[in-house]
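Step one of this worksheet: look at the structure below.
Apart from one protein chain that is not included, each protein chain of the complex appears where it belongs.
And now, chain A:
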Amino acid sequence: MQRFINNPDDLVDETVAGFVKAHRDLVHLDAANPRVVVSNAAPKAGRVGIVTGGGSGHEPAFIGYAGRNMVDAVAVGELFSSPTAKSFADAIKAANGGAGVAVLYGNYAGDNMNVKMAARMVAKDGIEVATVVANDDVCSAPQDERAKRRGVAGEIFMWKIGGAKAATGAPLAEVQAAAQKAIDACRSVGVGLGPCTLPGVGHPNFQIEPGTMEVGIGHHGEPGTRIEALKTASEVADDMLKIVMDDHALPAGTELAVLVSGLGATPVNELYVIFDRIETGLTAMGMTVHKALVGNYFTSLEMVGATLTVMALDAELKALLDVETASAAL
């Protein structure tokens, strides 16, 4: 493994330690739980708190989105593994300003169970918890089973909208509704060109043969819908756009937010090549790109590949998306 690792068992702790040092102007570690990263702006009295959490290895997700007008506290799990219920509970407590806490997370079995148990643990402290579960990954389940779809990079828009809504002082139910609306407006797809290796395993736990690509791949290497010969950037971009837009059914003239994220080992310049083609395709469909994010926003260790997320905006989502934020990643 050509990797910067001391001991694989220490990787998560060392990542978090470096992160809170590098971004001490934005975040700090929870005093009671070293697996909880808290925004320096949290908690705010009378305001809804925003919490997320998930496995490590997706940096800058999830910790990179802790900050002002964004996520208030993040529960940190082992690599590709849900945080403990206690870490979610401690994150909820850290984010609690007395107006309830919205936990906005991905649709994975461990996260679902641990968030549920955490909500029960903090109920004893009188903290009201609302949840929104992201399900933006189009290829993870068919259209009629959307509830089964997993959450991927669209979560970033969900946090952004939820955080901005909370900043307005809106009550918990409205913050929850805005975050739900945001993720409902998101569709994502991933294309993998090369696998990733968990340091504790030492070899990739799935393969993508050289010269091929996996369309619809998940954030942990979950298999896609197709394995086929690697095509040109433009052909791949067209394919990704078609998958996302076919699932979306948007009227011409819709304003969009577009996110192209690398999966870890794809050069950033290639992400711009993909975005160039995607914006061209969207324009041809009569869509307008109001905001674009291109870079490594939600990765999967050193997986080679990219994800595309398209969010349809209405007036409310557009206004909330434009609210100024301060976090390490956005």
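Keep in mind that, in the parts below, contacts are C-beta pairs under 8 Å (C-beta built on N, C-alpha and C of every residue); 3 or more make two chains touch, one makes a residue touch a chain; residues count from 1.
What we mean here is this: contacts and distances are computed from a predicted model.
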item: Absent chain [UniProt protein name; select from "Cytochrome c-type biogenesis protein CcmE", "Glutamyl-tRNA(Gln) amidotransferase subunit A", "Carbohydrate ABC transporter permease" or "Dihydroxyacetone kinase subunit L"]; value: "Dihydroxyacetone kinase subunit L"
item: Hidden partner chain, touching residue among A:Thr15, A:Ser81 or A:Ser234; value: A:Ser81
item: Absent-chain contact - pick from A:Ser140, A:Ser188 or A:Ser327; value: A:Ser140
item: Of A:Phe19, A:Tyr65, A:Tyr108 or A:Phe275, the one touching the omitted chain in the full complex; value: A:Tyr108
item: Which of A:Gly18, A:Gly200 or A:Pro267 contacts the chain that the document leaves out; value: A:Gly200
item: Residue numbers in chain A that touch the chain omitted from display; value: 9, 55, 77-87, 108-110, 113-114, 116-117, 140, 150, 198, 200-201, 203, 205-206, 218, 220-223
